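With one protein chain held back, the other chains of the complex are shown just where they sit.
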Amino acid sequence: MKMTGRTAFGAALFFVVAGLAYALTGTFEGGFPLLMVAAVGVALLGSHIVAAVRRAEREIAAGEHDEEPIEPHVGPTIWPLGYALSAVGLVLGFLVDRGIYVAGGLLFLAATAGWFADVRHQWRHAQEEPPDPGPPLGPDTTPMADEGVT
Amino acid sequence: MTATRDEVLPQRPVSQRGAVLEWLTTTDHKKIGAMYLVNSFLFFVIGGGLALTMRTQLSRPNNHVVSTDFYDQAVSIHGTLMIFLVIFPFLSGFGNYFVPLQIGALDMAFPRINALSFWLLPVGGFTIASGFFVPGGAAAAGWTGYVPLSIRQPGAGQDLWALGLLIVGVSSILGAINFIVTVLRMRAPGMSMLLMPIFCWATLATSLLVVLATPVLTAGLMMFLSDRNFGTTFFDPANGGAVSYWLNTFWFFGHPEVYMLILGAWGIVSEIIPVFCSKPLYGYKGVVVAFTMIAGLSFAVWAHHMFTTGLVPNLSFFAATTELISVPTGVLFFNWLATMWGGRIRFEPPMLFALGFVAMFLIGGIDGVWMAQPAMDYSIHDTYWVVAHIHYVLFGGTLFGIMAGLYYWFPKITGRRLNKTLGYWHFGFQFVGFNVTFFPMHMLGLQGMPRRIAIYPESAGWGSLNLLATIGSYLIGVSIMIFVLNVAVTMLSPATEPADPWGGNSLEWATSSPPPPHNFDELPPIRSSRPVYDARKALAKVAAAPGETGAVS
Partner (left out) sequence: MSEHALALERRAVHETSNAVLGMLLFVISEAMFFMGFLAVYFTAYANAKVWPPSGISIPPMGLPTAAVVVLLGSVATMTMANRAGRLHDQRRVTVWTGATLILAAGFAGLLGLSYRGLGFHASTDIYGSLFWVLAVVAIAHAIGGIVFFALLLAQARAGELQLRHDPLQAASIYWNFVAVIGVSLYVIFYLANAGSK
């Protein structure tokens, strides 16, 4: 993860350099700020990851107990399809009749409500029951040095 | 170690209506991945039909099989569908099905959003294609929708194109966020980033490109739609706008887009070659670095699509960055070759398609190296050279990679292996047909035949090469029919494939074919980038020396 964070910073630096090079040689003035925002975004991702690694290092050093996070089970649900159908409403409203926009909008709101209800139900369920431990590991999980397969 | 399955899988005891509802409401990444693949193939057939129509029209000079108007619509919708509804979703579909399996996870990070990403695709795709059925016809300004032609085109077709692309764009951005979070947070214990299968790295790099570049297209499409419908003047030079705003906005997205279309295929081929050479991928870290460098550099080359517009005074900057990007790409080729060197190559269909990919993508890549030189590009921009290049990289490249992936992973998804003989016929027709179609286009480009023309005169002398290309395209059609036959015949046979039919390396081969809903009953230990290979070796060692009680190493 630390390597990932550092790679993100490296990518951010690359975007800054590319943006500056472009600013000095280009005619689309918007290209420079676009690359700068990409740099900031990737740097934010990097700093988020690096902060997590630092917190982890601190906690391990302090001997704090590691909690397995709860990963709730997500069951089947119709609401993703509901959102997609509301997009159909957008298209048909444009093509056929403005009234269909309203139908699409209502379906969008219903899908939002339904999805949110799903999320609440799933978390209530997860907090009441023990979390899914994930697939068990094989017989020998002692980590070893890399075989050198790179 | 998961036991292999030799018995026929039990039939689904679900009613017809229940089965439909199950697919409509599923959040299981395997079902969603399968739907992605089926949806992509459906649009592939539509896009392919449009291609055959175009090739028929171009088979002779002064031909009148279709009107020029319809031809323009065909070329635009063919390009748009193939890129956004076929190539990219095929790669997303493989990613959806196999990234969680390869990292030993239960599902993607956001299963509901995953379902939403899928369902938006047929909605977006049919929106784009529905242009054929409205007055004025479908979008006809090319897949790049250049203004002012696309702004002035009457009828709803161009609006439907933009709306459909907006919907598809949302789908891919949500999917990309899902992949990045899944890969960063849901790897099994022991799987560090540098032990992750290379296909997962390819998906990660692709997803980062999508997150950074696709939203810029979304902004451009909103400006496009509002110029067409709300009287805004973004691209209207008479009122303070400029055509270059669309060009730059589109291509800032457009260039990373083409890398989104190839990275996944590089990942697939990098999985397949090691398995069918019985050797590890040579230079895994170098491949990871190459993917990362290409992803980053792809943001610094976009104006090479605009060399001849007169809007790019710093041609040399973009020429330099474009040539530079061929360096990490070249590294990939050397890694694949080095992997094959000294290996025991098995020429099963997945390997054949992977080899076809390597050879064809090499040609397509070198085409690009020529065009990256502005001096050369001034002669060949907007000619059939470009058509040859894009098809050598997207068809010869990604589609061959996709076919390789389909043959490779078909047993895992369905429990059945595609017929080998039909596979060889499919490969033969596709390889020959593809080259007969697209290689002559290099010559046509050098002879000056422009892109996107429906009719050409006899005097141009392009007739025979075009006829040859059309014959090739029909051969491609035959190859796809062979593939469909292969799938049909295979699906009628019982599902008896074991967990690991090919001798694979990565975790998807550690579970049954197809996997159970919860993916894994048990995971092998993860101590290298080839956990299933390691487990197989360990098992072989134990089996070879049954009397000893030595530790499994």
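By letter and in written order, the chains are A and B; residue numbering begins at 1 in each of them.
The rule we apply is simple: contacts are C-beta pairs under 8 Å (C-beta built on N, C-alpha and C of every residue); 3 or more make two chains touch, one makes a residue touch a chain.
Owing to the predicted nature of the structure, the values given are computational and were not obtained by experimental measurement.
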Of B:Leu52, B:Val65 or B:Val181, the residue in touch with the unshown chain: B:Val181
Contact partner of the left-out chain, one of B:Ser192, B:Thr308, B:Ser326 or B:Thr496: B:Ser192
Sole contact to the chain not displayed, among B:Ile151, B:Ala205 or B:Met223: B:Met223
Residues in chain B touching the chain absent from view: 109-110, 173, 176-178, 180-181, 184-185, 187, 189-190, 192, 195, 211-220, 222-223, 226-227, 230-234, 239-242, 244-245, 248-249, 252
In chain A, positions touching the absent partner: 1-2, 28-31, 33-34, 37-38, 40-42, 44-45, 48-49, 51-53, 55-57, 59-60, 66-70, 112, 116, 120, 123-124, 127, 143, 145-146
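Just so we're on the same page, only the chains that are shown with their structure count from here on.
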Cα-centroid distance, chain A relative to chain B, in whole angstrom: 22
Sites on chain A touched by chain B in the complex: 1, 3-4, 7, 11, 14-15, 18, 21-22, 25-28, 30-31, 34-35, 38, 41-42, 49, 71, 74-81, 83-85, 87-88, 90-91, 94-95, 115, 118, 132, 134-144, 146-147, 149-150
Chain B residues touching chain A - in the complex, by the definition given at the top: 1, 22, 24-27, 104, 106-107, 111-113, 115-116, 118-120, 122-124, 127, 130, 134, 156, 159-160, 163-164, 167, 184, 188-190, 193-195, 208, 212, 216, 244-245, 248-249, 252, 280, 283-285, 292, 296, 299-300, 303, 311-314, 317, 321, 518-525, 527-530, 534-535, 552
